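Quick one: the structure is below, questions incoming.
Here the complex is missing one protein chain, while the rest keep their positions.
Presenting chain A:
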Amino acid sequence: MQPYELTMAQALVKLDAGELSSRELTQSCLDRIEKVDSDIHSFITLDGEAALLQADQADQKRKEGDNGKLLGIPLGLKDLLCTRNLRTTCGSNILSNFIPPYDATVVESIKKEGGVILGKLTMDEFAMGSTSETCSFGVPENPWKKGYVAGGSSGGSATSVASGECFVTLGSDTGGSIRQPASLCGVVGLKPTYGRVSRYGLVAYASSLDQIGPFSRDVADSALMMNVISGYDRRDSTSVNREVPDYSQALVEGVKGLKVGVPREYFGEGLDPEVRTIVENGIRILQEQGAEIVEVSLPHTEYCIAVYYLIAPAEASSNLARYDGVAYGYREKEAETLLEMYKESRSVGFGAEVKRRILIGTYALSSGYYDAYYKKASQVRTLILGDFNRAFEQCDVLISPVVPTPAWKKGENVDDPLSLYLSDILTVSANLAGIPGMSVPGGFSSEGLPVGIQLQGPHFREDTLLRVAYNIEKGTGLGGKLASL
């Protein structure tokens, strides 16, 4: 067994026992990247030299008695988390040369705990997409089947964990961008409650929906990452000042006494039969372990895509107004007037999907349309939140598919934005309601493509999600599984 094949928890045991150094671990990941990344395209920016330096420092610190939670563990970051002195592109040409002068809070936390940053990972431009195909710096490939999408927007964060390039990664989830690629790539992905993790230093897409979370090859490693990144941060006024539990303690055997809700709207038309079978197997595993299964209803599910694709673009149109070619990012130097400089810099710098969402959002917020679109969507958002509140009076956790289908071929739907938007139907509601959601591997389709099972819980009950996921993982035996490449 090569060092990169271990889970993070296993690697930490070996590091502590002195059986392995961080340098060996990091070199093993770098060798793996060298071998597979020309096919998988997980990385936008790889900094192997800096990683080895960090690894040596971690080895030195361990000798001095440091016991950082991630000490010596090589990991990767979605390329929208600001990293001091390390290029952060957001997958966009407009930020192709942006070198942040500061670290995001989660990056600070990772450094404080001794994590070794290998580099920055591929993603849809500004996190707008469901396949990572809008990335301006290479499109990641599904590690399980050549020619299939990795999912998105945090595509590289999923592929790098699934293929053994990184032990864990961070991504962000605005409408499913952690859970969906996790499902399509066969890894664990967790979107925490809105406010659980600081967004300071996360390049904003839709600020009332964005949340940072971990990817890993088993549930225990996601719990460890949650222990590192959770908590209040005065620099993010929407982060919540609330005690952070030890999430690793949540991983208890059995689910006796838990009520698991099955939302009937999530099993409707368009659900692939193989996906249904895999999720039903997950339900059976929990039932056998003593969970009570109850059917619940989320009646406004059919409206969630319409709500999401108004609110997210509206917020994006405002957030992305900052890319004007003045203080950083791409500038069209030929423009003679300030107005033309703004327009040309943005028109050359942004890709088609980003422009599309900026236009929808600007339209929805513009005079005369605000009430019909943005306000209406925000009212229906209240109804969606109400659906979840009622459901969680009847159960502790919801179980469902993450995506209606396994991964699809690259190039499909790229010119049909609405079809692609509709594939997000099972994930966007959690963001609108601000609740935590998770994808845990459930099985494989007959074509050999992974399928995840989604768990959603009440605000701040990541511990329940982790416990349930841990028990599903015991039942499927898929924990720690790597794609064979």
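Here is the rule we use: contacts are C-beta pairs under 8 Å (C-beta built on N, C-alpha and C of every residue); 3 or more make two chains touch, one makes a residue touch a chain; residues count from 1.
What we mean here is this: contacts and distances are computed from a predicted model.
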Omitted chain, identified by the protein name its UniProt record gives, among "ABC transporter permease", "Aspartyl/glutamyl-tRNA(Asn/Gln) amidotransferase subunit C", "RNA polymerase sigma factor" or "Peptide/nickel transport system substrate-binding protein": "Aspartyl/glutamyl-tRNA(Asn/Gln) amidotransferase subunit C"
Residue touching the undisplayed chain, where the options are A:F43, A:F215, A:Y373 or A:W408: A:Y373
Residue among A:Y4, A:F215 or A:Y309 touching the omitted chain: A:Y309
Among A:Y205, A:Y342 or A:F392, the residue in touch with the chain that has been omitted: A:Y342
Positions on chain A where the hidden chain makes contact: 97-99, 101-102, 194-195, 208, 234, 237-238, 240, 300, 302-303, 305-307, 309-310, 317, 321, 324-331, 333, 335-344, 346-347, 350, 352, 355-356, 358-360, 362-363, 366, 373, 375-383, 385, 417-418, 421, 432-435, 459
